[in-house]
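What you see is the complex with one protein chain gone and the rest in place.
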Amino acid sequence: MIPLYWYLLLAALLFCIGLFGVITRKNAVGILISIELMLNAANINLLAFWRYLYSETGDLRGQVFVIIIFVVAAAEAAVGLAMIISAYRQKQTVVANEIDSMKG
Amino acid sequence: MLNEWLYLGIFLVIALAIPAAALLIAGMLSPKKPNPIKDSTYECGMETVGVSWVQFKVQYYIYGLIFLVFDVEIVLLYPWAVAYNKVALFGVIELILFIVILASGLLYAWRKGALEWV
Amino acid sequence: MTGMQLIFLIAAAVVVSSAFMSVTSRRMIHAALWFVLALLGVAVIYALLEVSFFAVVQVLVYVGAIAILIIFATMLTRRALEDHGKQFNRATLMTLVIVSVIFAGLVFSLRSWPQIQSMTAPLSADQLDVGVLGLALTAPDGFALPFEVTSILLLAALIGSIYVAYERKEKKK
Partner (left out) sequence: MNFIYDPVPWVINWLTQLLLSWGLSENFVTTLLYLVGAVLICLGAMLFTTMLIWAERKIGGRFQDRLGPNRVGPWGIFQSIADMLKIFTKEYINPVGIDKIPFNLAPILAVAAVLAVWAVIPFSQTVFGSNINVGILFIIAIGGLGEMAIILAGFGSNNKYALLGAFRAVAQLISYEVPMVIVLLIPVMFSGSMGLNDIVQAQTIPFIVYAPVACMIFFICSIAENGRAPFDLLEADSELVAGYNIEYSGLKFGMFFVADFLHAFTSAIVFTTIFLGGWQGPGVEQIPVLGGAYMLIKTLLVYFLMLAIRFTVPRFRIDQMMALNWKILTPLALVTVVMTALVDKAIPHEMTAIRIGALLVANLILWLLADRMITTFSKRNPVQVVTGKLRPLARPEILSVAEKETAQ
């Protein structure tokens, strides 16, 4: 069997890669991708903890949290990309630093 | 359950390997005589103008958007459907509420004209 | 080393390397494709955790929907900053240092945690039943309210993003 900390290490690594992307990427779509990677890291953690520590107790909070994160990720992708497209249409740019004023 | 996944994993690898092997064999059998005209981009005989990255209209994105929202919501209903025989009437009412909320999103998109292919 | 551990290591290597490629590749579309590969790797990890429902939902929602939406958006906004120019801002080196420090901190705090070595037995048929999750999601004393709230959240997201993204007709004419 695989020990729990393998999953946790993987999640930590994925989270850090995502964080790196969020801070350094100029392209707003790239930032969104990085955020999704971080959410995936959180999901791995939640499911691994549920599986190793709570699966015998019949406590389903871990799984429900993952479902909610899926929904949040979907909503975030939908709205985020819509805003990027809208900003691109107004300013012809997807560089996050250049979209600094919300005034049309 | 892990055994089922093992089978699925093996099956996926095989399903990828067989077409890949076929492509490799055909690549060895087939002739290789490239020339610039043959290798040019095919646009019905016209000369290619500009890069291939034409701008797309936003309609594709709108369909993708509605699809994403519906997909996520319906997929979350599947555990409910598995438990359907065990849920009480309350569960069914909850489903109706859920679907009404979903349908109102569709209705908004419809009213907004976002479903028209222009 | 058992076969399962080997599969885990391969999947983890795929996840980490493709995630890395996806945050560093120059062309946005390549980043999106690497992102898809990372998501598939995460689905394998879920399958190893025996949470089949989430493994499949990962492919369905992330690969089948979110990634496709991201690719659509990349195509729609491609005229700006595709192949030329720097893809990263000036703080790259600094960020690398900060992220490494955070990672080291996470590893350190993991080491000091007592349950770190915990192992587990295969799940029983009862625990594998997706219906249990369904019951919990609809039971009034369970997660019925959060479940309904997620649907309202998605409705808000749908309405909001259509409102933002949809080109108004009068503007075009």
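Here the chain labels run A, B and C in written order, and each chain numbers its own residues starting at 1.
What we mean here is this: contacts are C-beta pairs under 8 Å (C-beta built on N, C-alpha and C of every residue); 3 or more make two chains touch, one makes a residue touch a chain.
Just so it is clear, the structure is predicted and the values come from calculations on it, not from any experiment.
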Among the chains presented, those that the missing one touches: B, C
Candidates C:Leu9, C:Ile29, C:Leu110 or C:Ala139 - the one touching the absent chain: C:Ile29
Residue numbers in subunit C that touch the chain omitted from display: 3, 29, 33, 36, 52-53, 55-57, 59-60, 63-65, 67-68, 71-72, 75, 128-131
Those residues of subunit B which, in the complete complex, touch the missing chain: 1, 3-8, 10-12, 14-16, 18-20, 22-23, 25-27, 29-34, 36, 38-44, 52-54, 56, 59-60, 63-64, 66-67, 70-71, 74-75, 77-78, 81-85, 89, 92, 95-96, 99, 102-103, 106, 109-110, 115-117
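Just so we're on the same page, only the chains that are shown with their structure count from here on.
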Approximate Å spacing (C-alpha centroids) for the pair subunit B, subunit C: 17
Gap in Å, rounded to a whole number, between the CA centres of subunit B and subunit A: 21
Junction residues of subunit A - those touching two or more other chains: 67, 70-71, 74, 77-78, 81-82, 85
Shared interface positions of subunit B, touching two or more other chains: 58, 61, 65, 68-69, 72, 76
For the subunit A and subunit B complex, residues of the former touching the latter: 67, 70-71, 74, 77-78, 81-82, 85
Touch list for subunit C against partner subunit B, complex: 4, 7, 44, 47-48, 50, 52-53, 55, 57, 60-61, 64-66, 68-69, 72-73, 75-76, 78-79, 82, 122-123, 128-135, 137-138, 140, 144, 147-148, 150-152, 154-155, 157-159, 161-163, 165-167, 169
Subunit B to subunit C touching residues, read off their complex: 1-2, 4-5, 8-9, 53, 55-56, 58, 60-62, 64-69, 71-73, 75-76, 78-84, 86-87, 90-91, 94-95, 97-98, 101-102, 104-105, 108-109, 112-114
